[in-house]
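Following: one structure in structure tokens, then a few remarks.
We show some of the complex, not the whole, and keep each chain where it was.
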Amino acid sequence: MDIEELRQQGLARRREMFGAPAVEQRQEALGEFGAPLQNIINAYVYGDLWGRDKLAARERSIAMIAMIAALNRPNELKVHIQGAVANGCSAEQIREVLLLVTMYCGVPAGIDAHRIAVEVLGKDI
Amino acid sequence: MDIEELRQQGLARRREMFGAPAVEQRQEALGEFGAPLQNIINAYVYGDLWGRDKLAARERSIAMIAMIAALNRPNELKVHIQGAVANGCSAEQIREVLLLVTMYCGVPAGIDAHRIAVEVLGKDI
């Protein structure tokens, strides 16, 4: 397959998941400097990996939240909690993942992740 | 609820997931020194968290693999790949999680995690 085609497929999938304006804003923020990074994200990540069919998008989002909370990357965690909602995860299910994070990555990781989640999901449940 | 009750429930759940002999062996390896650690694992983790009902065990295993690969803990990753199989994840689904690990935690994390997975699942698929 041609990379440009993969890139277009990935960009379409990414827009569906996060909304086109959010994707444009994120691409715009890094401008020309970020072009090769955007190619990695669009073609290799959303075009190739997220296009594979053995795991549902909702299940991928469960893995994403767990992984990015473990990696201590709050900006990306926020984005992927939004993505998880778009992919059909309920607030209660996201919270279950964060409770696993709390016990397996430690209480400080759990508290930080809850704080980010409350920004997206609100504190009522 | 009484903690001893929670501990018994968790130990039963843990034995179901990993097999009683594997659990005994892991508890035995740390002896009396490890008793308070085992209480944390049995009562708080498998008794409390894994007993909650908003996420299926199979979905929890997806989160576990992603998280422990990110944390760079090969011994525990191996145990939880075995647990994922017991909880109904196919080798192909586990591989999808490891491909997300590769792109989101980096290629060295992905390679190390694949190596562990192949020890459990074999290299054919």
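Letters A and B mark the chains as written, and numbering starts fresh at 1 in each.
One rule holds in what follows: contacts are C-beta pairs under 8 Å (C-beta built on N, C-alpha and C of every residue); 3 or more make two chains touch, one makes a residue touch a chain.
Please read all numbers here as calculations on a predicted model, not as lab measurements.
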item	value
Oligomeric copy total, full assembly; chains in place: 2	6
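The rule is short, and it goes like this: only the chains that are shown with their structure count from here on.
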item	value
Inter-chain centre distance, chain A versus chain B - centres from mean C-alpha coordinates, in Å	23
Contact footprint of chain B on chain A as seen in their complex	44-45, 49, 52, 54-55, 59-60, 62-71, 90, 92-93, 95-97, 99-101, 103-105
